[in-house]
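Left out: one protein chain. Kept in place: all the others.
Letters are used for the chains, namely A and B, taken in the order the chains are written, and counting of residues starts over at 1 for each.
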Amino acid sequence: MRNHFRRNIATAAVAALTALGLAVGGTQAAEPIKIGSFLAVTGGASFLGDPEMKTLEMYVEKINESGGVLGRPVTLIAYDSATDAKKALTFVKRLIEQDQVDIIVGGTTTGETMAVIKEVEAAGMPFISLAGAGVIIDPVKKWVFKTPHTDRLAVDKVFRDMTARNLAKVGLFSGAGGFDQSCRKNALELAPTMGIEIVADETHGKGDTDMTPQLTKIKNTEGVEALLYCGFGAPTSIVAKNYKQLGMTIPHYQTHGSASAKFIEGAEGAAEGVRLPAAALLVVDQLSDDHPQKAVASAYKEAYEGRFKDSISTFGGHAYDGLYLAVEAIERAGSTDKEAVRAEIEKTDKFIGVDGIFTMSPEDHMGLDHDSFVMVEVENGTWKLLE
Amino acid sequence: MTGFWQPRVGGLLTLALIIAVLPVFLPNAFYFDVVILIGINATICVGLNLLIGYAGQISLGHAGFFGLGAYASAVLTDSAGWPPLLSLLVGAIAIGALAFIVAEPILKLKGHYLAMGTLGLGIIISIALNQEVTITGGPDGMPVATFSVLGWRISDERTWYWIVGGLLLVSTWLTLNLIDSPVGRALRSVHGSEVAAAVTGVDVTRYKVLVFVVSAVLASLSGSLFAHYSGFITPAEAGFGHSIELVTMVVLGGMASTFGAIVGAAILTALPQLLTAFHDFEMLAFGAILMGTMIFMRKGLVPSLIELVKRVRAER
Partner (left out) sequence: MVAELLQFLFSGVTVGATYALVGLGFAIIYNASQVINFAQGEFVMIAGMSTVTLLNAGIPMPVAILIAVAITIAAGLLLEKLAIEPARDASVVTLIIITIGASIFLRGAAELIWGRGFHSMPAFSGSDPIIIGGAAMLPQSLWVAGATIVIIAVMRWFFTRTLLGKAMLATSYNPLVARLMGINTRFILSLSFGMAAMLGGIAGILIAPISLTYPEVGVMLGLKGFCAAILGGLGNPMGAIAGGLIVGISEALTAGYVSSAYKDAVAFVIILVVLVVMPNGLFGIRGTERV
């Protein structure tokens, strides 16, 4: 990221000089660039939205400390959409009509994102979503981009790992939220194409405190060879504990929703051996020094953990990528002209982010490759990079 | 002419005037959006107030009817390819029928047991909407087609403003008439004392069922319109949190006051937009405002303010 910043500063300096030259004639030299955002800081997906908000706030501050973008300060206008699609839509109208932002980076959940697409498309507002589902960018929408790996990619990664270990019969277990059910849906769809058979399909409710009945059912399912849990937050740890309580031995997989040190802490030892797909960010210390993402990811980890005294999760990284994709596109466009910025986001070429390396095109508005996920396993209370 | 200047009629005229003039003061689509949402919530609350305020029957599950109406419109237009207006009407009739079927056993319950019964009903609806992924798209929600009548497509906020405003005005007018009719008097007697009402020959159950169905149909209509207006819905619309929000609107504005329900809907819909300035203190402030208002204005905003005005006048 140091590189990244240096480049920022350089462009900022150039831009500042140009702006200075123009300022003699104009008065708008320091008009701020407005980045709008709406995130699920509270409500069901606060586990995702909270680190996203913290990340945006911290990095906008940093960008301003290093001279802003195009010599202009950056203002972040962010609202808490409280995991509610209705609120998200109202806030997006507010960002577009009232605050007149230049670009929107936000939308923690798929529901909140899908609810606003019609509006941003109609308004011609560049929008980088931080939500998981593939439907957001498939089919491609002119003004809509997204940073995180699709949920499908995560499930794909898990199934590949299972296949490599000769595990074919999977007990699927998922929570009730949007993230959980999207993962479940993808698992059910992908399984037949990858030679995997879903032999059990169980769900738990919101706020459940004990999942042993569902796990017992999976454990007693004829021929089950592996467990895949789709969910995030406290239930990830509860599932790991209940798995241990029941003395289950089949390989245990979870998703990137569990990719946070909190999962291991909460499981109190029961997370040992759990495998999951995660962004490289999670195991940044174990990446070789020539790994392209190492510098960016370790700088992010250091900054976030230093500032908030809280362990990083995959989700804050989505916000980092979204913000810098936007900032770099604005720099390349040389203005905040919406069409120009949109075109530049689409031309993003080998942008090194926390989630992976982005190369966008008119056909691909996410631009992440399959290799951006790594498989990790919990070992001795920490993450171990597999492969 | 004297009847014309009854406070109720005056109130209706005031409401019509506000709806007619308000657009002049709304600078952009965001303000229109907030006002449209107020109108939708107000329509539900006017019906719910009939149930809570006049018949004295609490419902903690009304968002279920709202959600069902929204999904009826979404699914029928999307999967079955029906025209929006037909879907909306079929949805409203079906939900009215559902409300009719469940009303009798549920309304036998009293007080908090009724609250529990309606709460359970709402939660069952919400769980079904969440779980039937193939029909509803699950927790991630589903898109809804643009509303159109005879080829006229309605997508801009201004047109929606007039539709929602019109619906609110009509529902308010119907509600006020219902309250002033013999049905309304029967209802109030039910609220006062069910036993006394029954003894004097009022068919208590029939009136309670009637009001329950009317309020469910209004919630369903609002849900359908909301679905088409926003173009996207999630099962959260049918959730427990939304049900509580609706009851809170009615009580905050003032029970047994139709205009109170509208004021309550307006305040609680607009408040989150005003509280964004508090950032992390948003929830804290919202909770505190809710408690403060109810402690100091126990009867709700509108009745308390009317009382205040009367007292000031009397002192003069």
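Rule of thumb we're sticking to: contacts are C-beta pairs under 8 Å (C-beta built on N, C-alpha and C of every residue); 3 or more make two chains touch, one makes a residue touch a chain.
The model shown is predicted, which means the values in this text are computed figures rather than measured ones.
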Residue, one of B:180, B:280 or B:307, that touches the chain absent here: B:280
Per the touch definition above, residue among B:18, B:97, B:274 or B:288 touching the missing chain: B:288
Among A:216, A:286 or A:382, the residue in touch with the chain that has been omitted: A:216
Interface with the undisplayed chain - residues on chain A: 41-42, 44, 46-47, 50, 202-210, 212-214, 216-217, 220, 233-234, 237-238, 241, 244-247, 262, 265-270, 310
Residues of chain B in contact with the chain not shown: 52, 58, 105-106, 108-113, 115-117, 119-121, 123-124, 127-128, 131, 193-196, 240, 244, 247-248, 251-252, 255, 280-291, 294-295, 298-300
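Convention: only the chains that are shown with their structure count from here on.
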Rounded Å distance between chain A and chain B, as computed from the means of their C-alpha atoms: 37
Residues of chain A touching chain B in the complex: 42, 79-80, 83-87, 89-90, 93-94, 96-98, 109-111, 114-115, 117-118, 133, 176-178, 180-182, 185, 203
Contact set on chain B toward chain A in their complex: 28-31, 33-34, 37, 130-131, 133, 138-141, 143, 226, 230-234, 236-237, 272-273, 276, 282-283
